[in-house]
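All protein chains but one are shown in place.
Right, chain A next:
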Amino acid sequence: MSTLIIVDQPPYGTWAGREALDMVFSLAAFDQPAALLFTGAGVNWLRKQQAPDAIGQKSVEKNLSAAPMFGVEEILADTASCERFGLGPEQLVSGVTLAENLQDVMNAHSNVAFAG
């Protein structure tokens, strides 16, 4: 049984994405297979060199880079959303797999959830 957590909220301006990340980390901590899919404005989580100091927030890049260490199996990004937000492969943080067909991605998991 594996769970796919979908993040479709931008990294700043709402806490929903961070809380989605906590969900996926918790699954992994309890040895439950879990993966993350970023789509819509959520792909901005995967942008390199984020600098949110000016708005008094921590960079989500660091949280995200801990995902493999916590045992999160896969970090996926919706290709079409990346194109829409001008994110080429060279602008993406490492360890991200691009996904063309989101239906296939969702079908590959027994549970699919959004954080909010």
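In this section, a contact is a pair of C-beta atoms (placed from the backbone, for glycine too) under 8 Å apart; a residue touches a chain by one contact, two chains touch by 3 or more; residues count from 1.
Basically, contacts and distances are computed from a predicted model.
S.K.: Match the chain absent from this complex view to the correct UniProt protein name in "RNA polymerase sigma factor", "FeS cluster assembly protein SufD", "Glutamyl-tRNA(Gln) amidotransferase subunit A" or "Sulfurtransferase TusD".
M.R.: Record says "Sulfurtransferase TusD".
S.K.: Which listed residue, A:T14, A:Q57 or A:T97, touches the chain dropped from view?
M.R.: Answering carefully, the residue with contact to the hidden chain is A:T14.
S.K.: Please identify which residue in A:V7, A:M23 or A:A99 touches the non-displayed chain.
M.R.: Final answer for the missing-chain contact: A:M23.
S.K.: Even though one chain is hidden, which residues of chain A still touch it in the full complex?
M.R.: 1, 3, 9, 14-16, 19, 22-23, 26-27, 30, 32, 111, 113-116
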